[in-house]
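First, the structure itself, so that you have it in front of you.
The full complex has more chains than appear here; those shown keep their coordinates.
Going by the order they are written in, the chains are A and B; count residues from 1 in each one.
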Amino acid sequence: MDGESPPGKPDNIKCRSPEKETFSCWWEPGSDGGLPTNYSLLYKTEGKNSYSECPDYKTSGPNSCYFDKKHTSIWTMYTIIVNATNELGTTTSDPQFVDVAYIVELRPPLNVTLSIIDDPPHLLVKWSPPSKADVKSGWVTVEYEVRFKSKKAQEWETLDAGKQRQLRVFSLNPSENYIVQVRCKSDHGFWSMWSPESYIQIPDNFPRKD
Amino acid sequence: PICPNGAVNCQISTSDLFDRAVKLSHYIHSLSSEMFNEFDEQYAQGRGFIMKSIDTCHTSSLNTPEDKEQAQQIHHDDLLNLVLRVLRSWNDPLGHIVTEVQGIREAPDTILWKAVEIEEQTKRLLEGMEKIVGRFHPGDLGNEVYSLWSGPPEKQITDENSRLYAFYHLLHCLRRDSHKIDNYLKLLKCTLMHGSNC
């Protein structure tokens, strides 16, 4: 019929794990070919020839698949494909290879606090680990980054805080208002979102940077 | 380990598998040690349990290396399989520990949480070890069922002291065996993945 065709190829399959024990994948549907189109996510693990279907299409929202603990293994590579099917046919996405240990994306750090220290004059930034990572420290190892800039500035300055939960910042302009954020990542994973912005006014008597 | 598209045999490297196994064994021993110390401080003080804990552990018959020379002399296949057997022999006792903790008067949630976490992570480590052993000897997993543990010493333990001691002894053995597994895996990782040049 006019304008009707098999569905377009689903793409941009993206998978993330919050704690190396479960994970979710999302995809972007292609064109639906003008017809009602269904999507199914299929996966197989190393050494398996046949695909299994997604165990849970609901938990992680639309166009998604959630793998609970029972279906998640850090010991195998997953091959993942998404099929789009309508009356006129099925179109399969390119395969996506997923290693759960490399797709960890933690939630941002919590409780970011800023305090001015007088001697020597500097800014002390403190924070807490994201919820899940704190409880399982040793299994989920976390490193942090801090960024700051004065409200007037364009560029952020970013400092590596390693595994610490605090950082001292010396190079700041007196009497300026600064924005500070912290983010984190698990050893092989992706950086989290930045924490909400925190603000602080640097006192006038702070040593001027030359 | 991003696999190029169109890759046919895309798999996690054995080195990555070892890294994860060592990270997990380290984590499991740390938890086992914390759980033992917490229980010891809260329930064992002044009861002389440590003197009695010289009783053998249910895994003593497994003939594990007791020093560096022995651990380095044993063939790595045998040491890998030994780790597998020690892990398997803890499957039932860990289930018992989780149940038993809930029956101990005023046992803090932190002990229960650790017991559940150790049971779960030990299963995960066992899965990983079977994968690693499979890499060296495809198809030879020797999945014999392990019943080294004969269950709680006397089913009809009535008095609290004996019951606490039985639990103390199990945690003592878990701490010891998890330390062995962690040490052997770190040795195997350096030997097999880094040519003994860690």
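By definition in this document, a contact is a pair of C-beta atoms (placed from the backbone, for glycine too) under 8 Å apart; a residue touches a chain by one contact, two chains touch by 3 or more.
None of these values were measured; they are calculated from a predicted model.
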- request: Determine the copy number of each chain kind in the entire structure file and write them next to their labels.
  value: A x2, B x1
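Keep this in mind: only the chains that are shown with their structure count from here on.
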- request: Starting from the mean Cα coordinates of chain A and chain B, work out the distance between those two points in Å.
  value: 32
- prompt: Can you list the residues on chain B that touch chain A in the complex?
  reply: 1-3, 5, 7, 10-12, 16-17, 20, 23-24, 26-27, 30-31, 117, 120-121, 124, 127-128, 131
- line: In the complex, the residues of chain A that touch chain B are 46, 69, 73-77, 79, 94-95, 97, 99, 101-102, 136, 138-139, 141
